[in-house]
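A single protein chain has been removed from this complex, and every other one stays in its place.
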Amino acid sequence: MGGRAASERNGGVLLEAEGLSRHYASSGLWGAERKTAAVQDVSLRILRGETLALVGESGCGKSTTARLLLGLEPPTSGTVRYRGRDLGSMSRTDLLEFRRRVQLVFQDPFGSLNPRMTVGGMLGEVLSVHALAAREERGKRITELLGLVGLGPEAAERYPHEFSGGQRQRIGIARALAVEPDVIVADEPVSALDVSIQAQVLNLLGDLQKRLGLSYLFIAHDLAVVRQVADRVAVMYMGRIVEASDAATLYHEPLHPYTRSLLAAVPRPWPPSEKRRVPREGADSPEPREGADPPDRSTGCPYLGRCRHPARDEECSLALPLLEERSPGRWVRCIKT
Amino acid sequence: MPSPLIQIRDLRTYFATDRGEARAVDGISFEVREGETVALVGESGCGKSVTALSILRLLPEPPGRLLAGSSVRLRGEELTSAAESRLREVRGGEISMIFQEPMTSLNPVFTIGQQVSEAIREHEAMSTGPGERGGAAARRAAIEWLDRVGIPDPEDRYGYYPHQLSGGMRQRVMIAMALSTRPALLIADEPTTALDVTVQRQILELLASLQTELGTAVLLITHDLGIVAQVADRVLVMYAGQIVEEASVEALFRAPQHPYTEGLLQAVPDLEERRERLAEIPGNVPRATAWPTGCRFRPRCPYAWSRCRDVPDLGRSGPAEGSSVRCWLTDEPERRRSGSGFGPRSPDGRREGVGES
Partner (left out) sequence: MLSRARRERGRETWRRFRRHRQAILGLALIVLLTGTALLAPALAPYDPDAQTDIVATRYQAPSVSHPMGTDRFGRDIFSRTLYGARISLSIGFLAILIAITLGTAIGAIAGFFGGRLDTVLMRGVDLLLSFPRLVLLVVLVALFEPSIALVTLVLGLTGWMGVSRIVRGQVLTVREMEFVTAARVLGFGRTRILARHVLPNVLTPVIVAATLGIGNTILAEAALSFLGLGVQPPTASWGNMVASGRDAMLDAWWITTFPGLAIVFTVMAFNLVGDGLRDALDPRRVA
């Protein structure tokens, strides 16, 4: 697959998507075909050792994007490349290798573990399928993996239901680490956890990144959590990326109206910090009413129905705004900003 | 000071489970006064939802039961011993409740308009005679309420079924059903947890404005401290079936008294800046079938010392009116200063300053 040299040649890009689109055709009850575009023209790159966050509300397409990047579903158009090699044209052996390099951690700590397998059985299976440890070595490696995520060796003999949500999440992380990946796609990994456990798992993910040199694609809807983990952030709305930049800039100077409304909507624990650098929307932009997004807006800006940008006008409905690079590394899809 | 609307004294709700008796709520006392917003905050397993359900006796008994000595008074009237018929009047009448998952709280085979009308008819003194009149009046009132909660084209949407609406819309319908009977108290159990953050903001604002208009008191049950800061007057923090701290919202966020509250506030990720590590509360929430002896937070507390082997009472935490905390640190505050709190762990995973257990 090329190893480190290949990715360096590639500019340190490990995993990238170019022009990804995914449409679903659903036939209505009486045969009328409806095409839903879950993801439209998404391009992004995950670099070695960095965390890219993909944020958006439900239905924005972030989870589908993750599935496309993992090769779980074929894109309707566009390509996914790992270390420069197109997923769609990989041989079976290459794909198996890819599966080692890019792993997934799930949101739901309850459904993501097989209830009928012990933790040790689960981890052992991974090691065996990928021939990562000889039979005699497996026990030791399992203990090592459990230790990496902060669990003791006795956990190997237990079933998932005997653990708490946070512990199950750790097991899921251990399973992903078992194949020694480069990239971990974390799909809402802490959304289902209590705040105190969330902190533990976030810290764990951070430690693992430093220790093992991992890259993360971190998918979430909670902007405060994302602030804690992300180097770069991409905001999605209705299947498209509407803004992308490095984290600090996005939080302090958000450009796209949707990003601004997302940030404004996050309830903040009291007291407000002295230097409030993240702007809150004032009384001039009350939240738009729900139900105002028409489902198929074929022309113009998809955010138009909810947009409260002061300069918004008819020009916005003429054509779909392009994702443009305003300054190096800062991309926005809006003609008014 | 407004009079107490709900007074809860020594509430205990236990469940019979496979693993023994779960003491979900283990001796809770608090008040909600007319018109105020009280937040009951805690993580999963602390007993907050069970508390809410116990107020309205909505728990299946068996396997649940309210222990003798538990008291829930609505304007002085004891609800724990009330007849089922009286309870039915109270539910949806003086006390309404909305839940986290509006899809399961709304009946999928009836239109939203019908459901709101039904709520209105059941509880308001409207003529429900066989004539057209009762029905039409209720329908008009329902449409008014749908409009009031922000549903566009209410006349049209009266005939919509729950599955045709988004989550936020359904929650608005729930709110209409709950508030159309003008209850004195609205219990809201994680009302926005299942919603997107932009929708959440709208729903909270809606609740706040309706509450002001109607003078309804709200008991908000949540795990989200951000929401608490935004809407609550007073906060009750629950841990392991008990209230561990009670304070006004300003006092709680400025100077949390209980180590658990302190840990929670520190564990919440900050939108403003990225920290090297988040402060953690080590360990896990204990099981309701096996609460730790002594102070229940002791195994996870960075300040714990030998005194903590005894259960602290909920005592005053300081001169502030209405503040109380269940912690021995009130007697020995110097320990808090010399302790390291929930500071980040050293890189090799060891934590400094965790108390003896």
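Which chain is which? They are A and B, in the order written, and residues in each are numbered from 1.
One rule holds in what follows: a residue touches a chain if its C-beta (ideal position, glycine included) is under 8 Å from a C-beta of that chain, and two chains touch if they have at least 3 such contacts.
Everything numeric here is computed off the predicted structure, so don't read it as measured data.
The chain omitted from view is touched by exactly one of A:17, A:38, A:80 or A:113, namely A:113. From the options A:85, A:158 or A:330, the residue with contact to the unseen chain in the full assembly is A:158.
Residue A:103 is the one among A:65, A:103 or A:228 that touches the chain not shown. Counting over the whole complex, chain A has residues 70, 72, 95-96, 99-100, 103-104, 106, 108, 110-118, 120-121, 125-126, 129-130, 139, 156-159, 161, 172, 175, 179 touching the chain that is not drawn.
Operating definition for what follows: only the chains that are shown with their structure count from here on.
Spacing of chain A relative to chain B, judged by their CA centroids, is 31 angstrom. Contact residues of chain A toward chain B in the complex are 57-58, 150, 164-167, 194-200, 202-203, 206, 221-225, 227-228, 247-248, 251, 261-271, 273, 275-278, 287, 289-291. Against chain A, in their complex, chain B makes its touches with residues 43-44, 150, 152, 166, 168-169, 196-202, 204-205, 223-230, 249-250, 253-254, 263-265, 267-275, 277-282, 284-285, 344-345, 349.
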